[in-house]
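Yeah, one chain of the complex is gone here, protein chain that is, but the others are all in their spots.
The block that comes next holds chain A.
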Amino acid sequence: MGSGGGGYEKDLNLEATELRLGLPGTTSSTAATDQEPEARHARNNKRSLVDRCEEEASKDASRALQKDHDSAPSSKAQIVGWPPIRSYRKNSLQATKTETETSLTGIYVKVSMDGAPYLRKIDLNVYKGYSDLLKALENMFKFTIGDYSEREGYKGSEFAPTYEDKDGDWMLVGDVPWEMFMTSCKRLRIMRGSEARGLGCAV
């Protein structure tokens, strides 16, 4: 049947016992070693993006942007409140765009909830913002999410809404601007219990 090492390693199921970073239940894409430097680079970019996106640090971003105005950075920081478009208009623009460009493709992501027997799928385009989305999730899975604060995550319930972003990291829903979330969210997971509290309370 198996010949030599390959089959033998599979039987031992070394993958399951392999030490790796990342939350249990996720598989990091470390298939090819040449992907790693890029992934790391992208992660650094993203971390600095998250830093820059935090409301209070846009000062640094503005200085950085002013210095860099000659070069065209590939991934720009999305600055809070810029361009100065009213949030209401943002939402109606989103709806306009979806319907006129592609009525078929929405931004469909899977939603899993710890303990639920099957997953659901939702279209992120349908929601105007985080409160809209969270309300819908609460309805869908019949649970309550706590109150969001930057400092403590979702306080007041044993659930925390998280999402997997483009880099494969699991992020707490609500930290980044809504538009950025929509483009970077690959799937949602409603965490439950001690895992959820750990994510919410970590600095």
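Quick notes on this structure:
Heads up, the rule we're going with is that a residue touches a chain if its C-beta (ideal position, glycine included) is under 8 Å from a C-beta of that chain, and two chains touch if they have at least 3 such contacts; residues count from 1.
Quick note on the criterion: contacts and distances are computed from a predicted model.
Of "LSM12 anticodon-binding domain-containing protein", "Protein TRANSPORT INHIBITOR RESPONSE 1-like", "AP-5 complex subunit beta-1" or "Gamma-secretase subunit Aph-1", only "Protein TRANSPORT INHIBITOR RESPONSE 1-like" is the UniProt protein name of the chain excluded from the display. Residues 54-59, 62, 65-66, 69-70, 76, 78-90, 92-93, 95-97, 99-100, 150-151, 177, 179-180 are the ones on chain A that touch the missing chain.
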